[in-house]
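Heads up, one of the protein chains got dropped from this complex, but the rest are sitting where they should.
Let's turn to subunit A:
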Amino acid sequence: AFFWLVSLLLSSLIWFIAVKASDPQDEPLQKGLLIFGVMFSVLLQEVFRFLYYKLLRKAIEGLVALSEDGCSPISIQQMAYVAGVGFGLMSGAFSMINLLADSLGPGTVGIHGDSQLYFLTSAFMTMVLIFLHTFWGILFFHGCEYRRWWEITAVVVMHLAVSGSTFCNPLYVGSLVPSYLLMAAAAAWAYLLSGGSAQNLRRFLLCKS
């Protein structure tokens, strides 16, 4: 969570500087700057995820050296999951919490001609992002562990795609649907990487031992 926060800080710093340095009246330019800010932020988040991976790697080495039987009490997969959840929670909290606070107060949604489904779609989008961050955490760490660069690039590309799809808002079908599809794909992929299989799933669902 902290790492995500720091990445957010740095990216907003860049954006802020860019905005201050540019002409506030120029609408397309501002929009362009915003898009640039978003993409830069996505890249920075992934960079910080990588840095976090490096930190955790070192920590695991220390733990292994310390423990008696040569294996660490917490595996890298668990750490990947936790890292993903941390990122997701932080990004979700930052996206949603002001909305939630405002929703407690009086007002009408979309009274100025904006979409009336604003809160609903924000909620769904946030949820899908949190899940995605969790899965991306697992995929990313797995890729880093086994040096599969294509996994890492896939995660980055997915993140960029999801953020980019939100540019279609308020045409929600353009952003929510692809995001959910991507989430399903990432979920399946992460599940397979974590050692699951169709058999396991069937056994779990049918409550066999």
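FYI, a residue touches a chain if its C-beta (ideal position, glycine included) is under 8 Å from a C-beta of that chain, and two chains touch if they have at least 3 such contacts; residues count from 1.
As a convention for this text, contacts and distances are computed from a predicted model.
Unshown chain, UniProt name, "Presenilin", "High-affinity nitrate transporter", "thioredoxin-disulfide reductase (NADPH)" or "Auxin-responsive protein"?
The UniProt record for the chain left out of view names it "Presenilin".
Taking the full complex into account, find the residue in A:80, A:138, A:162 or A:193 that is in contact with the omitted chain.
A:162
Check each of A:60, A:85 or A:188 against the chain that is not shown and name the one that touches it.
Residue touching the chain left out of view: A:60.
Contact with the hidden chain only, please: which subunit A residues?
Against the left-out chain, subunit A lists 1-2, 5, 8-9, 11-13, 15-16, 19, 34, 37-38, 41-42, 45, 55-56, 58-63, 65-68, 73-74, 79, 90-91, 93-95, 97-99, 101, 118, 121-122, 125-126, 129, 162-163, 166-167, 169-170.
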